[in-house]
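Removed from the display is one protein chain of the complex; every other protein chain stays in position.
Let's turn to chain A:
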Amino acid sequence: MTRGDIESLATDFYDLLESFKHAPVYHLSFEIFLVLAVSWLVFFRKPRPIEKKLTEKEKQELIDEWQPEPLVPSVDPNHPALNVRVLDGIVGKTVEIDGRTSLNFATFNFLNFVGKQRIADKAIQAVQKYGVGSCGPRGFYGTIDIHLELEERLARFFNCEEGIIYSYGFSTIASIIPAYSKRNDILFVDEGVHYAIQKGVEASRSHVKWFRHNDIADLERLLAEQEILDKKNPKKARSIRRFLIIEGLYVNYGDICPLQRMVELKYKYKYRIFLDESVSFGTIGQTGRGVTEYYNIDRQKIDLISSTLEYAVGSIGGFAVGSSFVVDHQRLSAQGYCFSASLPPLLAAAAIEALNIMEEDNTTLFETIMDKSKRLHKKILSIKGYIVNGDEISPLKHLRLTNALNTIGRLEEIVQFAQTRDITITVARYLSDEHRLPEPSIRLILNVEMNDEELEFLCTVLQEALVKVTT
């Protein structure tokens, strides 16, 4: 390049700059805008998907073509739910099936209140005063004075401030959990809890952390992990509520929870405890007040105790007791309480009378049932070939065959054989979508009024059944 070329380039460049200075403002701003627009189009705009616009004809074709599935799938006619035993008469210590009377080791009638004359009389009186149904939810003239009495009695029995009753055992805990625990909260739940609690946990939409059944070490691990997360984000941690959901005596396993350690951890990790005492109410503890009495733990330390009136008490419904601060919230937020008709008064009257019996008796019934449970446990352990799950003192036991032999088919055979020998027992029934489906088992339930001979007879029949099934 000659010197002249460089000079002409320089003057051209100088002219260009001069022209910029002299150009009108609108021209310059338009140029700048164009530059920006082009750079946006090239670098920043996301490619928009081409929208399918369907014609009416195409839409109609889609609608005509669409075939739904059948409403329900076909069902196996041999499913046990379609072939249940039909009963007749009072299902107490004995039960009548197809004209034959047999000993009842299957229903949750722990204290044998079903069919008791006192309770039946009180229920009849209630019908003569209130009729059968309550015709409304609690908010709309469905609160009957007998409900208030039952709530007071239950609170007094447990030495708590307030009680609340529900009209269905299943809905009790399934409504309680979502009333307190919302989307952002954390639930630490034992894997072995029963189905109603699982449904309550599902309905609450909270984060669930399952820990291995009765495994405190696993729970501590989860709590420690959560603590680390909390330290990372303390502001968020202050708005997350934590709850521990456990059962006193597990229906699916028959064992008692390690409550003392859980209460200690409560104060360390700051969670609230919801204890479901469906089975342990009326069966564990010196005066039947449950696991808190058994372990001698102050009941004020448990935030909420929920239970059912459908097992030991021999009525229908459920309840929860605790401090007023905790329990009162359910009166406006628990769905199964606010939107459902209240408990029929005759069932509340039956429950009150059952409580009367429990309080009058004080310790005898409960000492007896714990004692008999221990004896039954020993007796069954002595039968080789059966595994018994459950605590010694638990009146509810799960019976299984050893290892590979333990199938539902064999257990059903044992049950059928026992029925021919006039012993009514049942295989524990579950739905397939349980969180952790327990191994198949026969759920044996002890009635407090069974005497030694009857327990011996049960063991004899079980032995014979075992022989029949394993040969």
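We take it that a contact is a pair of C-beta atoms (placed from the backbone, for glycine too) under 8 Å apart; a residue touches a chain by one contact, two chains touch by 3 or more; residues count from 1.
The rule is simple: contacts and distances are computed from a predicted model.
From the names "DNA replication complex GINS protein PSF3", "Mic1 domain-containing protein", "Sodium/hydrogen exchanger" or "serine C-palmitoyltransferase", which one matches the UniProt record for the unseen chain?
"serine C-palmitoyltransferase"
Pick out which of A:134, A:373 or A:394 touches the chain that's been left out of the picture.
Of the listed residues, the one touching the omitted chain is A:134.
Which of these, A:109, A:226 or A:307, touches the one chain of the complex that we don't see?
Missing-chain contact among the listed residues: A:109.
Check the options A:176, A:347, A:444 or A:462 and report the residue that touches the missing chain.
A:347
Considering the whole complex, which of A:163, A:192 or A:314 touches the chain not shown?
Answering carefully, the residue with contact to the hidden chain is A:314.
In the full complex, which bits of chain A touch the chain not displayed? Write them out.
Within chain A, the residues touching the omitted chain are 54, 59, 62-63, 66-69, 71-76, 79-82, 84-92, 95, 104, 106-109, 114-116, 119-120, 123-124, 127-136, 138-145, 147-148, 161, 167-171, 180, 194-196, 199, 202-203, 238-242, 267, 270, 272, 300, 303, 310-311, 314-316, 323-326, 328-329, 331-332, 335-336, 338-341, 343-344, 346-347, 350, 424, 426, 428-431.
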